[in-house]
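Scroll down for the structure; my scribbles are underneath it.
Missing here is one protein chain; the remaining ones are kept as they sit in the complex.
Showing subunit A:
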Amino acid sequence: MVGPLEQAILALMIFVIMLGMGASLTPRDFYLALRRPYGLMIGVVSQYGFMPFIGFLLATLLTVPETIAIGILIMACMPGGTTSNIFTYFSKGNLALSVLMTVTSTVAGVVLIPIILVVYANALDLDIPRENIIVTLILLLVPVGIGMILRKFSANVGAVTEFMGSALALFFIVFLVISWIPRNWSFLLETTSATYFAAVGLGVFGISIGYAFARALKLHPRNARTVALETGIQNGPLAVAIIVFTFNGTEAQAVMAVPVLYSLFIVIVSTLVTLVFRRANTAAEQKLPDGLL
């Protein structure tokens, strides 16, 4: 597992990355996303409607032990995390909407997650660590706010911060994958294919269905990309924290399998999706003829 030092380094990295993301935003971006809350609503429905259902289907249809099934469900009920903001940024999505979706789903999760678990898991009693929720929100909102202030104060400081933040984000993505594999090598070998399928499928189906849903409701492709990533990318560390709080010993280890695997594969899946989204964005760009502009 991740030690306290690594956790601190990760938190610091996320802080700097979100500072950069914030520096790409203006208050007006948030105003626009809130003025038309349609996208935000679609996002929350997608997040807490589709994802738990996908998780439920995976947990029931796949032949997995009960502990794994619980892990799938917990993972599926999590709100979005900062990773979704980073991928939205690189996908040329609507970052302000992404941040708002993460905040909304995180706050709403306190109430919604237990209700959903009642529906799908016969009132599985989970401890949702409040401090974890608060840390998530602080790690998201404080740097984003500071980033926006930096940009307001000086467009150059903002642009440099954004550049540094996005460079660190690229490093962060590579770091997540590279540091994860050796740490969990034996675990990778022991895991059954059904568990793999659940861990990978959660992200893949979440992103696909989120995108299809948002497009079906006529969201602009930029916002649809945002909803897709926000739906499919869950707050992995929060799931891990919840499991640590709720379960003990070997049981905790088993329940944790899917969240841990998911955390690796979602980064890989999201990277591929981001490449596709970027290409789609470039293809949709207006072709300006050669000439005076």
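Note that contacts are C-beta pairs under 8 Å (C-beta built on N, C-alpha and C of every residue); 3 or more make two chains touch, one makes a residue touch a chain; residues count from 1.
Methods note: contacts and distances are computed from a predicted model.
The protein name that UniProt records for the chain not on display, among "Long-chain-fatty-acid--CoA ligase", "LamG domain-containing protein", "Transcriptional regulator" or "Transport permease protein", is "Long-chain-fatty-acid--CoA ligase". Between the chain not shown and the residues A:Gly158, A:Gly203 or A:Pro259, the one that touches is A:Gly158. If you put the hidden chain back, the residue from A:Leu5, A:Leu189 or A:Leu288 that touches it is A:Leu288. Where subunit A meets the omitted chain, the residues involved are 26, 28, 32, 151, 155-156, 158-160, 162-163, 220, 222, 285-286, 288-293.
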